[in-house]
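Input: one structure, supplied below.
All protein chains of the complex are present and in place, except for one that has been dropped.
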Amino acid sequence: MIELKPSGFEPYPALLAHQASISQAGVAFGATCSFVGTLRDFNEGVTVSDMYLEHYPGMTEKFLARIADEARQHWNLVDLLLIHRVGAISPGEAIVLIAVWSVHRGDAFDACRYLIEQLKSRAPFWKRETLPGGSHRWVSANTDGYRGGSGQSGMDSAEGILA
Amino acid sequence: MIELKPSGFEPYPALLAHQASISQAGVAFGATCSFVGTLRDFNEGVTVSDMYLEHYPGMTEKFLARIADEARQHWNLVDLLLIHRVGAISPGEAIVLIAVWSVHRGDAFDACRYLIEQLKSRAPFWKRETLPGGSHRWVSANTDGYRGGSGQSGMDSAEGILA
Amino acid sequence: MLIQVLYFGSLREELGRAGESLAVPEGSRIIDAWHALNPDQPWPDNILCALNQDYVKSVALLHDGDELAFFPPVTGG
Partner (left out) sequence: MLIQVLYFGSLREELGRAGESLAVPEGSRIIDAWHALNPDQPWPDNILCALNQDYVKSVALLHDGDELAFFPPVTGG
């Protein structure tokens, strides 16, 4: 199931509610991998205010449905759940939940990672950050999701607010 | 935090309780990756009865603490939680929860995957499956966590019960 | 041919427009539509294009009734 949420949601209760619907016919899954992206309230010592998540109505849903189909075709999955916020979001709130259920752990892990990487690099969402003075700036780009070390690439300061 | 649980536990409430303790000083994490292993109630059409999880008191705790330390040294983590059942376990119950919090998603994903792979291949736990007639058999080996396809290796039938 | 054009994110804000209609001759490509709509703006670095809600390259041909979108690198998740 794929859902765009215009207001706050609790990722783990949402995961459990979806899992209950999977489990009704018996416990068919042995592995669940989930990812939650959360808006931090601090970035390098600066308090982060609200964020606004713009999206492209129609294309965003289409793109998320496509990557979900790709994941289902590529791995042996029991089910998946993808919830993404749109609109105004406050520090501490969940931005995205991806949960993948499978029989064996490799499929759940790999599909979950695939979905978040595709979403981060290609799904039409744009984050606009509210600065302390009330002005705003657009987050310029997502990165590979690492900071420093291990030969991973760095990232610009605006992106550093989010995972 | 690392915990061996002699009775059932609810993985996502446990995750949330731990997350609340992390968040008390502000939302320092942007990414959470979690894995839950669940005992299935069906394996290739055969109803699975209870499982017993034996462990090596002392060494199990020591081993889990070591892989947690390794994960903290290798990746930039905010915190991690690892809960594993011991003793009698019923279908539908969680066997293991691994949750990893980090600033950036790559660290949480990679550390979570590292922990479950190390745990599956090296942590001193042994599963004894109760068969429908009341007799039992030992699960012979864990695998790489995939079934068929994608050039992944297969697994024996006893292992197929669990992710 | 008439197409519908949409702008998102910082690009929408920089241009001061969320979208507009455009009449283009047969054989027009995406980059031609950009220049017709924004004659004083060079083709932006890193701009992304979607035609009828699928990613395409700037050389893609336009057809009557197309929905064309321009936007900066995405930052969801």
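So that you can tell them apart, the chains are marked A, B and C in the order they are listed, and the count of residues begins at 1 in each.
Here is the rule we use: contacts are C-beta pairs under 8 Å (C-beta built on N, C-alpha and C of every residue); 3 or more make two chains touch, one makes a residue touch a chain.
On a predicted model such as this, the values are computed, not experimentally measured, just so you know.
J.: From the touch rule at the top of the page, work out which displayed chains the omitted chain touches.
T.: Across the whole assembly, the hidden chain touches B.
J.: Can you work out which residue in B:12, B:29, B:125 or B:146 touches the chain that's missing from view?
T.: Touching the chain that is not displayed is residue B:125.
J.: For review purposes, identify every residue of subunit B that touches the missing chain, sorted by number.
T.: With respect to the unshown chain, the touching residues of subunit B are 37, 53-56, 58-59, 62-63, 84, 95-96, 116, 119-128, 138-142, 159, 162-163.
Just so we're on the same page, only the chains that are shown with their structure count from here on.
J.: If I average the C-alpha coordinates per chain and also across every protein chain shown, which chain's average lies closest to the global one?
T.: A
J.: Counting in whole Å, what is the centre-to-centre distance of subunit A and subunit C, each centre being its mean C-alpha position?
T.: Between these chains, centre-to-centre, one finds 27 Å.
J.: Using mean C-alpha positions as chain centres, tell me how far subunit A is from subunit B in Å, no decimals.
T.: 23
J.: What residues in subunit B touch two or more of the other chains?
T.: Touching at least two other chains: 105.
J.: For subunit C, what residues touch not just one other chain but two or more?
T.: 77, in rising order.
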